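One chain of protein is taken out of this complex; the other chains stay put.
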Amino acid sequence: MSRTHVSCNINGEDVEFLTADASSLLDALRNELGLIGAKEGCGTGDCGSCSVLLDGRLVCSCLVMAPEAEGRDVVTIEGLAEGDHLHPLQKTFLEGAALQCGICTPGFLLAAKALLDANPNPTETEIRYGLAGNLCRCTGYDKIVKAVQEASVELRGA
Amino acid sequence: MAEHRRFTGGEAVLEVNGATVGAVINELEVRFPGLGAALRAGSSAGINGEIHAEPEFVAVNPETTIYFVAPLAGG
Partner (left out) sequence: MTATENPTGYKWIGTRPVRHDGYEKVVGKARFAADLDLTGQLYTAYVRSPHAHARVLSIDTAAAEAMPGVKAIVTGADFPDLDPLDPNYDVSINVMARGTALYHGHAIAAVAALTKAEARAAAAAVAVSYDVLPAVLTIDEAMAEGAPLANEENYQKFAPPGDPTNISTHTPLERGDAAEALAGADIVIEREFDAAHVHQGYIEPHACVVDAGLDGKANVWCSSQGHFMIRAVTAGILGRETSRIKVTPAEIGGGFGGKTTVYLEPVALLLSEKSGRPVKSVMTREEVLRATGPAPGCKMRVKIGATKDGELVALDAWMAYSLGAFGDFAGMVGAMSVASYKFPNLKLEAWGVLTNTPKTAAYRAPSAPHAAFAIESVIDEIAIELDMDPIDLRLKNAAVEGDLTAMGMPHPRIGFVECLEALKASPHYQSPVPEGASRGVAAGFWFNIGEQSSATVNLNEDGTATVLTGSPDIGGSRASMALMTAEELGIDVYAITPVVADTEAVGFTDVTEGSRATFATGKAVVEACRELIGELKIRAATIHGVEPDQVEWIDGAAHVEGKDPLSLAQITEQAKRTGGPLTATASLNAAGAGPSFAVHCADVTVDEETGQVTIIRYTAVQDAGTAIHPSYVEGQMQGGSVQGIGWALNEEYIYNADGVMQNAGFLDYRIPVASDIPMIETIIVEVPNPSHPYGVRGVGETGIVPPMGTLGNAIRRATGVRMTSMPMSPPKVLARLSENN
């Protein structure tokens, strides 16, 4: 089976890996690189559990072919905290009980980061639409929306 | 349970002696052949406001009312 060599930057570090051409970025992250934070909930781009940032843009990593990451910057949930400092979103999700089972949480955190990077002071409606590509079946979204609101206040104050 | 009344000739309320639910069921089987087996195969018992899923050895006294109910499940 032919394998492609990919060089990219993941969470601030230059990384090289070999991947099958037909492999998704999600599979490469999970199986080649041991980054299991991105989850496969559907494999068709409908649930957002595999969300990562590709050159700062929110994508479903199950819909990106692994070789497409060549030369690009990837941020996964493993790269959201800075050293031992949790990102404000991680803190507000924890303090606001914005996760129950937690399978969708990595995807929501990255979707929320992409939203706040683009719009630091979103309305509730903007948050709800900004997160509409991510499915959560446990929380009813209430506490997730509130956690994003609180993180946006903290990020703007900082 | 109403589906068991076919064993009892339609009776829904019965007076039975026994020190445990199991003894009561044995007595019911003697009086209504088939009823005991049906109760053991698929019913819980409500006793003093609490539901017991496997009530065989739960103690009862002459004042106790036992409600045989469908086994409860959950999600």
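Just so it is clear, A and B label the chains in written order, and each chain counts residues from 1 on its own.
Criterion: a contact is a pair of C-beta atoms (placed from the backbone, for glycine too) under 8 Å apart; a residue touches a chain by one contact, two chains touch by 3 or more.
Note that this is a predicted model, so its numbers are computed, not measured.
Enquirer: Residues on subunit B that touch the omitted chain in the whole complex?
Expert: Interface residues of subunit B facing the absent chain: 1-3, 12, 38, 41-42, 46, 49-54, 67, 69-75.
Enquirer: If you put the missing chain back, which residues of subunit A would it touch?
Expert: Subunit A touches the missing chain through residues 20, 22, 30-31, 35-44, 46-47, 49, 76-78, 80-81, 86, 90, 93-97, 99-106, 109, 124-125, 127-129, 131-145.
Following the convention adopted for this analysis, only the chains that are shown with their structure count from here on.
Enquirer: Using the average of all C-alpha atoms in each chain as its centre, how far is it in Å between subunit A and subunit B?
Expert: 55
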